[in-house]
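One chain of protein is taken out of this complex; the other chains stay put.
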Amino acid sequence: MSIDRKRFRYILRRAAQAVPVLLAIIILTFLLLKLAPGDAAEVLAGEAGSASPEYMAQLRQRFGLDKPIHIQLLAYMKNVFTLNLGFSFRHSMPVLDLIMGRIGPTLLLMGTTFTLAIGFGILLGILAAIRVNTWRDSLISIFSLVSYATPLFWVGLMLILVFSIRFGWVPTSGMEDIAAFHEGWNRVFDIAHHLVLPAITLSLFYLAVYTRLMRASMLEQAGMDYVTTAKAKGLTERRITLKHILRNAVLPVVTMAGVQVGGMLGGSVVVESVFGWPGLGLLAFESLFARDLNLLLGIFTFSACLVVAINLSVDIIYTFLDPRIEVR
Amino acid sequence: MQDFWRRFRRNRAAVLGLIILLAVIGLALTAPLIYPQSPFRVVSKPFLPPFGEYLFGTDVLGRDVCAGIAHGARTSLLIGILATVVAVLIGTLVGGFSGYYGGFIDDLLMRITEFFQTIPSFIFAIVLVAILTPSIESIIIAVGAVSWPPIARLVRGEFMTMRNREFVHACLVMGMGDLRVIFQQILPNTISPIIVTGSLMVASAILIESALSFLGLGDPNIMTWGFMVGAGRTFLRTAWWLCAIPGIAILLAVLAINLVGEGLNDALNPRLRHL
Partner (left out) sequence: MNPFILEIQNLTVNLPAGADRDYAVSEFNLHLRQNEILCVVGESGSGKSIMAKAVMGLLPEPHVRASAGKILFEGEDLLSTSPSRMRRIRGSRISMIFQEPMTALNPVMTISDQIEEVIFTHQEMPKEQRFQRMVNLLKNVHLPDPERILYSYPHQLSGGQRQRAMIAMALILEPAVLIADEPTTALDVTTQAQILSLIRDLEKEHNTGVLFITHDFGVVAEIADRVAVMQHGRLVEFGDAKQVLNEPQHPYTRSLIAAVPSLTPRTHKPIKHQPVVLKVQNLNKIFRSSGGLFGGRSASVVRAAKEVNLSIRRSETLGIVGESGSGKSTVARCIVRLVQADSGSVHLGDIDLLTKSRWQLRPYRKRIQMVFQDPFGSLNPRRKVAQLISEGPMVHGLPKTEALDRAYKLLDLVGLDPRSADRYPHEFSGGQRQRIAIARALALEPEILIADEPVSALDVSVQAQILQLLSDIRDRLQLSLLFITHDLRVAAQVCDTIAVMLNGEIVEYGTTMDIFLNPQHSYTQQLIKAVPGKNWTLPSLGKIPLN
């Protein structure tokens, strides 16, 4: 069977595997809902007392809160599948609409972070590995160690302190200068200007992760038998490093990148709340303080499903990099 | 044991980490002696800068920042260690059975582990703490609940390798029971990587806990470093030390633990020389 056919079948298999995961996410959310103090209808309606008694009665009936638990679960699942995640009274909007309104900035932040972290991480990892145990390697290693140990919120605040308050090079918070009514490219630059600090903050930690991983991976591959063969063939150092070692070393990094997406989403909660970046993370933070558990759970479910989708994409990309598909 | 210390000492970074860590532990242990009263107590005027009468100054309400740092050390280490213990227990059980028995049990347990690694862990922790209402116990549970998957993966890998080693086969052929094989034969061989991963996990537990406290999800009756940064946030312009100092404390503690953890790793698994 050709590689392409195998790849297609593998992708189908992975997609099919994603389905039970999605179901499990929904069931978990349901259980969390049940675990929360108070009546589930109160949680679903948002703050206790914000909704009228008629609406509450309607909710109770809709979710079958008087019925046995498995019926409730089915009703809940039906609601989720019809994309009804509840209503937020504080924002006077259905939860789903709220989320969709805020997903853009989060995706922008995460996409930029991902690119920066992986791009520079791989680069620094390679630089450290090819000059292993020199001052360059030590410098890069120290930098990663410190970045890895630094809390995200603190980095954000310190960066604001230095670059925004002290030097005034970048704005302190927000995604754009709303009052300025920028259009077209001006708007793009404005957003990019606001994006600098949040993106750097979130990427520092993951940069450290990928740098260390890439360095270790490169060093591990350099000791492999096929590298000895490559040297025995008389290939140049450069070709061995770039064509042989790198192509193998990058594989675990790609796999790890998929795993880290969930962590990045979590990190965005902190970063967005430090910088006032109007994304899902900030929404989650706000829902905490509004005691809007329903909204919070909606964000949780949504982001979990998002991670599943991104993981699937990373898996697909991986199959293009590693021909040993059926062996996996 | 001698060998181990010798190898550990050779790693200068690890020794540095150990020194810092011992300082943090010392601070945590002596906090109730140096600062016997609650760190929430108001001692003086608010916003006193550091290096004055009070080493790290005072915060928005006039509380002693240094007392907060000292008590915060206790809390961070306590939560970090307890959460790690929870994670290691869960992870070892899941990974151990999964790796040893293989087959259907392995598939099922690994699917569950993958699931917990897929869902965004920090958001899950937030949800858990929010639902269980913030307190030391709920934070420990939340942090432990999101930290166990890497341990399960590690233990599973180790158990699977060990399970296929011929000395385990020899024990089974001799008629040894499963429990004896798991606890007497396999586990002693897998302790080193568990210790290393566990120690590194304490560091990440502290990071998660401080982030939760920063967001306001910490136990309201306990002073933590994350809470101090969060409380000082609005005064970044004028009283920057309120954010900077507790953050540096977190950084140093986490860095120290990481260095010690890596030192442990190098000392426990001496790499073979290449010939």
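As written, the chain order gives the labels A and B, with residue 1 at the start of each chain.
Simple rule for what comes next: a contact is a pair of C-beta atoms (placed from the backbone, for glycine too) under 8 Å apart; a residue touches a chain by one contact, two chains touch by 3 or more.
Just so it is clear, the model here is predicted, and its values are computed rather than measured.
**Student:** Which of these touches the unseen chain: B:V43, B:L172 or B:L268?
**Tutor:** Touches the omitted chain: B:L172.
**Student:** Taking the full complex into account, find the residue in A:S144, A:N248 or A:N311 that is in contact with the omitted chain.
**Tutor:** A:N248
**Student:** In the full complex, which bits of chain A touch the chain not displayed? Write them out.
**Tutor:** 9, 13, 16-17, 20, 224-226, 228-236, 239, 243-244, 247-248, 251, 321-324, 326-328
**Student:** If the hidden chain were put back, which residues of chain B would touch it?
**Tutor:** 104, 107-108, 111, 165-167, 169-176, 180, 185, 188-189, 273-275
We adopt the following convention: only the chains that are shown with their structure count from here on.
**Student:** Please tell me the distance, in whole Å, between the geometric centres of chain A and chain B computed from their C-alpha atoms.
**Tutor:** So the centre of chain A lies 22 Å away from the centre of chain B.
**Student:** Considering only the defined contacts, which chain A positions touch chain B in the complex?
**Tutor:** 20-21, 24-25, 28, 32, 35-37, 145-146, 148-154, 157-158, 160-161, 165, 223, 259, 262-263, 265-267, 269-270, 273-274, 284-285, 288-289, 293, 296-297, 299-300, 303-304, 307-308, 311
**Student:** Give the list of chain B residues in touch with chain A in this complex.
**Tutor:** Touching chain A from chain B are residues 111, 114-115, 117-128, 130-133, 203, 207, 210-211, 214-217, 226, 229-230, 233, 236-237, 240, 243-244, 247, 250-251, 254-255, 258-259, 274.
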